[in-house]
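A protein chain is absent from this complex, but the other protein chains hold their places.
For chain A:
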Amino acid sequence: MLAYIIRRLLIAVPVLLGVTIINFIVINLAPGSPVEMMIDPNTPPADIEAKKDALGLNDPLYLQYIHWLVDVFKGNFGFSLTTYQPVAQMIGERIGPTVTLMGLSFIVGLAIAVPLGIISATRQNSKLDYLATGGSFLGISIPNFFLALGLIYVFSLELKLLPSGGMITLGGDGGFVDRLKHLILPVLVLGTGIAGKKIRYVRSSVIDILGQDYLRTARAKGVREFMVVNKHALRNALIPIVTVIGLEVPILLGGAVVTEQIFSWPGIGQLTMGSIMNRDYPTLMALNLLAAFMVLAANLLTDIIYSVADPRIKYK
């Protein structure tokens, strides 16, 4: 097992390197540069060139990449080309809000999906099943932005109960209750989407398990139906769900671009969007590296958890 983990970690190094090279090429192939994004299209060309020189954007591409790579190995992700803040700091201050928002949304989504999935699996083709699967279909189908705007209209504009955006009230105390109020709508939007997807996984996974022989044995032994479902079946049904969740951990850090934008949530998603629009190369490189790292780490972690949860799986 240990040898397996070490081997996976060693493979990760060239993969990450390859990812950064591809990213670097792709973002530099995109037309425009941070300097050409300057406000006025009639900016004198000499000014554009002077600034490009000052920022090192006129160096050959391979040199720019090597500079970046050397700095990264020294633990320095460089400075943003648009705000001149250290990139690590820019990402650091947005990880908290994103993890809060996405973490809560995941928990809310799962808290809805797991019980509903089990219920609709155990009572297949009942009214409740139709309601749950119908609800799940709706949750998947409603676009986030539409649901978000609808909720803002109802809860912020008409009922005036909840703020329409931001993380804390402007000029307010920024306390726990205030933060919670700002979280409700975006978490509801994201949670609905997540729940919609997960209900189907849980349902099909439980249905699959319920037909297994050992459950028939359990029932034959006289175990109560409640126990059969919630202990014997659920435990095994959750294994494939763990995989699905594990693979979605990177999304947890990636943020939700659209929802973050609508609710002015200061997370990674908004930073990514802004960096793309401004062609902020160092920030984009760091964000991509972070994303790649998270995907690899989540994959590895899922594989490990899998072998722990399911004794049939062994890595050599």
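The definition used in the following text is that a residue touches a chain if its C-beta (ideal position, glycine included) is under 8 Å from a C-beta of that chain, and two chains touch if they have at least 3 such contacts; residues count from 1.
In this text, contacts and distances are computed from a predicted model.
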Name of the absent chain as recorded in UniProt (options "Cytochrome c oxidase subunit 3", "ABC transporter domain-containing protein", "Peptide/nickel transport system substrate-binding protein" or "Sulfur carrier protein ThiS"): "Peptide/nickel transport system substrate-binding protein"
Residue among A:Ser120, A:Gln270 or A:Thr302 that touches the chain left out of view: A:Gln270
Touching residue (missing chain; options A:Ile262, A:Met285 or A:Ala298): A:Ile262
Candidate in contact with the missing chain, chosen from A:Leu55, A:Val72 or A:Ala88: A:Leu55
Sites on chain A contacted by the missing partner chain, in the whole complex: 30-33, 36-48, 50-51, 54-55, 79, 82-86, 93-94, 96-97, 99-100, 103-104, 107, 149, 152-153, 156-157, 160, 164-168, 170-174, 176, 179, 227, 230-231, 234, 261-262, 264-266, 270, 274, 277-279
